[in-house]
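Report on one structure; see the data block that follows.
Note that one protein chain of the assembly has been removed; the remaining protein chains are unaltered in position.
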Amino acid sequence: MLTPELKILIYRTMYQVQQWEKKLLQFLDDGLVSGFYHAGRGHEALEVASMLALRQDDYLLYDHRGCGHMIAKGMDMVSLYGDFLANDKGSTKGLGAGIVHIADPDRGVLGQSGTLGGGHVLAAGAGLSIKLRGTDQVVVNFFGDGAANRGTFHEGANAAGAWKLPVIYIVQNNGWAISTPVDKVTAVKSFAERAAGYGMRGVSIDGMDPFAVYEATVSAVEQARRGGGPTLIEGKVVRFRGHFEGDPGTYRPEEELAQGKAQDPVITTRARLIAEKTADEQQLTALEEEVNAEVDAAAAEALTGTMPGRERLAEGAYA
Amino acid sequence: MLTPELKILIYRTMYQVQQWEKKLLQFLDDGLVSGFYHAGRGHEALEVASMLALRQDDYLLYDHRGCGHMIAKGMDMVSLYGDFLANDKGSTKGLGAGIVHIADPDRGVLGQSGTLGGGHVLAAGAGLSIKLRGTDQVVVNFFGDGAANRGTFHEGANAAGAWKLPVIYIVQNNGWAISTPVDKVTAVKSFAERAAGYGMRGVSIDGMDPFAVYEATVSAVEQARRGGGPTLIEGKVVRFRGHFEGDPGTYRPEEELAQGKAQDPVITTRARLIAEKTADEQQLTALEEEVNAEVDAAAAEALTGTMPGRERLAEGAYA
Amino acid sequence: MSAKRVISYSQAINEAMAEEMTRDERVFLMGQDVGAFGGVFGVTAGLHDKFGPERVIDTPISEMFLVGGGVGAAITGMRPIVELQFADFIWNAGDEIIGKMSKWRYMHGGLFDVPMVLRLPEGAVGGAGPEHSTCPEAALLSATGTYIVVPSTPYDAKGLLKSAIRDDNPVAFFEHKGLYTTKGEVPEEEYTIPLGQADIKRVGSDVTIIAWGRLVHHALAAAELAARDGIDVEVLDPRGLRPLDVDAIVTTVEKTGRVIISHEAGQTGGASAEVAAIIAENCITSLEAPIRRVCGVDTPVPQSVHLEQFLIPTAEELHVAIKEIAAY
Partner (left out) sequence: MSAKRVISYSQAINEAMAEEMTRDERVFLMGQDVGAFGGVFGVTAGLHDKFGPERVIDTPISEMFLVGGGVGAAITGMRPIVELQFADFIWNAGDEIIGKMSKWRYMHGGLFDVPMVLRLPEGAVGGAGPEHSTCPEAALLSATGTYIVVPSTPYDAKGLLKSAIRDDNPVAFFEHKGLYTTKGEVPEEEYTIPLGQADIKRVGSDVTIIAWGRLVHHALAAAELAARDGIDVEVLDPRGLRPLDVDAIVTTVEKTGRVIISHEAGQTGGASAEVAAIIAENCITSLEAPIRRVCGVDTPVPQSVHLEQFLIPTAEELHVAIKEIAAY
């Protein structure tokens, strides 16, 4: 249920995610982080509110876009920074940097397939595992409108649908795959229309509205936990920045971008909490200061990490 | 238009296909053909009538099940037998035998992907080629209910739908993939329901009724030729025999099989022609005798072929 | 090895699965027609009856799901055995094998194990054609992260498969379709064979043949032919390619100084090249003759059984090579 406390937690986490990323971009600017980063700015509502509908033992497979889901799933901000800084504070102890393969088994964060859409089939397999082990966990698989067109989706969704596996597919439809607009390469207006073909429930929601996201996820989770099978949630979102940091994004019509940015989920949610009287300005400002301090502390601690030596290269390939 | 002549031609070709296969099974029994054969018995209406809605320059990609489509597409029966006999009368000049990769560029027979569902993406590529070359050809891709669950379908169908390519996907839904019933591994009742997810028209028809098949194909072809994009046709058919010759098929409920066989498309179509007064008994018997003679002659000629020598092994890998 | 019990290669594999599924309830099997049908080659017969449809699962024709789903299950507490109906289908799940199964552990900092076995029936038998007949071990060898096992006898198949299932790393287990009916001694008692240990299938002193899978048997037959010429051939079966028993290879080369490497896969880019390179790096000075590869012809496998037979190195071809190299 969307209690006032939960609404505030959702806002707090979205704000945290945004601040966390802001600091990361500064690390990038400062040359402390190499490689590629695909900012999640604009996707906060979808990545955060969906995760807050899960339990700690539920699973998450994510893609390259942003880190909101991992933070909302409870991962330590220090370990996330550490992964980007490629030092031993990171979840993978210095292996990461750039599009990192962050993971946290204790919080169900299963990792990332760097080939887009690789998670579609892994998610179905995790769903099968849940069914075989007889728990009531669920698995959430995040991906973009671009990755939705990989054949792995067909195979994962079909298995999940046929066997009623507890899988929730969340497509972050931001309308772009790098420079390619969704309608140029996709035969369908809404990805939710594809769900029926897999005996799946499909819903298309405003991914900029965290409360709608939360409700949609809760309903998908409930269905999955009671053996009702998978759900496909399409969240329409806006990618505020370039595909990756460094992409000037010149291919995007300025107007479209401006319209998108006007819906900033962090700003609109804040305003809504105040308008609805769920919180007041002062309370939110205090909360934001708290978050800022946490983010600063996490960043500072992450910077104390040590880069691994050459020997790290050969570690971990085999059990 | 389904003129009386065309109806008779459809029947004639179905009968021809059945007789052709009967002889082939005899070759198998006689040990003249090695390898695997997946009989098309029961699928004749779908394989034949759809092809008779095409032009010679239209393309066909087929799968392992039967040879009705190739015969209806105008391929020489001698060359088909030659491929199974693996001698120089075959379309591939002795390379074949078993699940053969029969081909005939002049009749648009593009060949077979032995990995099921490989044709899904090739068909979309052939469709793209047609569009780029600016002709009004179409391409038909045959596959089974099993192969429908390969990820290649998603990728091919999406491209075909997004770009309105002249592709016709024909799924021969016989309810079984080897020993696996469709409902155990597929999330949807009719594959036609998947079409919408690719902006495609989807129709489900009785694949045992050749006239329904013909009409459905004509309408798909018309749409494709005028740039209206792809169609998915699901034909419900019955696999009369084992998955391949040698499979006792013990996993199939006898009743189901008996019910299926009662709908024998060759027999029912014959009866229908007579009932509708499109042809009379005598006429059909004459036609059948003609076909029998043609089949016998083709078989006899194919048997005069020569097996290639060892040097054939290394021929044709490179242009 | 007390009881002299003789069973087939296929039955040995079946027993290994049954025993490990009994021992560890996290082990399950999935693949096309592996259930009540017992698998298209009959290898999984009886397992469905014994363990039920939850642990012996008939799947859709979705190789990416088969492997990728296996990975998803493996990193969440299960130990899947995944059967691809033909080894060639590794290409239909290439990224799931190379990018996911083989790398998930490393790329996530060692936080997950991926304990799964991919069973891969390989080889040219009976005219199954270009896409159902290859021995694609070398493709997996070129990317790290997955062990590669290739048993040549029922004894090896059982002992190695049990180890593979117990191993916490992903294992590609290549079963030669042409060996399924091959019989051999397999004890009643439980045993395992460590991965990465070569086996000398025949002791000899003049020439070594390093061969695996079905070609071990051709090598043994060739060795008998050569024995009549007075040439004493050693046959070394690495029983797998990763981990590779480099010591055993070096030892036999140092002993005989003459080596033939033989596999069914096409010669160019085949795994025999890796063995040759290892010899050329580690014990070249022990060689008294050039290294010789006797491998499959570099062409797709034709559908015709008549032509297919010409592709695979025969005992006679190996015999000729033995004589040439012995006389060098």
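In this document, chain identifiers A, B and C correspond to the written order of the chains, with residue numbering beginning at 1 in each.
Methods note: contacts are C-beta pairs under 8 Å (C-beta built on N, C-alpha and C of every residue); 3 or more make two chains touch, one makes a residue touch a chain.
All values reported here derive from a predicted model rather than from experimental measurement.
Visitor: Looking at the full complex, which residue from C:6, C:203, C:284 or C:327 touches the chain that isn't shown here?
Guide: For the chain that is not drawn, the touching residue is C:284.
Visitor: Taking the entire complex into account, which one of A:117, A:197, A:210 or A:229 touches the absent chain?
Guide: Final answer for the missing-chain contact: A:117.
Visitor: Among C:33, C:58, C:88 or C:199, choose the residue that contacts the chain missing from this document, as touch is defined above.
Guide: C:88
Visitor: Using the touch rule from the top, list residues of chain C that touch the missing partner.
Guide: Against the left-out chain, chain C lists 88-95, 97-99, 102-103, 106-107, 129-131, 134, 136, 138-139, 141-145, 241-242, 244, 265-266, 268-274, 276-277, 279-282, 284-285, 287, 290-293, 298-300, 302-303.
Visitor: If you put the missing chain back, which residues of chain A would it touch?
Guide: Per the touch rule, chain A residues meeting the hidden chain are 34-36, 86, 94-101, 113-117, 146-147, 149-151, 177-180, 184-186, 251, 307-308, 310, 312-314, 317.
Visitor: Where does chain B touch the missing chain, residue by residue?
Guide: 59, 90-93, 95-96, 101-105, 110-111, 113-115, 118, 120-130, 132-133, 139, 151-152, 154-156, 158-159, 162, 315-319
We take it that only the chains that are shown with their structure count from here on.
Visitor: Using each chain's Cα centroid, which is most distant from the centroid of chain C?
Guide: If we average the C-alpha coordinates per chain, A ends up farthest from chain C.
Visitor: Centroid of chain A to centroid of chain B, CA atoms only: how many Å?
Guide: 45
Visitor: In angstrom, rounded to a whole number, how far apart do the mean CA points of chain A and chain C lie?
Guide: The answer is 41 Å.
Visitor: In whole angstrom, what separates the CA-based centres of chain B and chain C?
Guide: Taking the mean C-alpha position of each chain, the two centres sit 37 Å apart.
Visitor: Note the residues in chain C that touch 2 or more other chains, in rising order.
Guide: 59-60, 62-64
Visitor: Which residues belonging to chain B are in contact with no fewer than two other chains?
Guide: Residues 149-151, 184-186 of chain B touch two or more partner chains.
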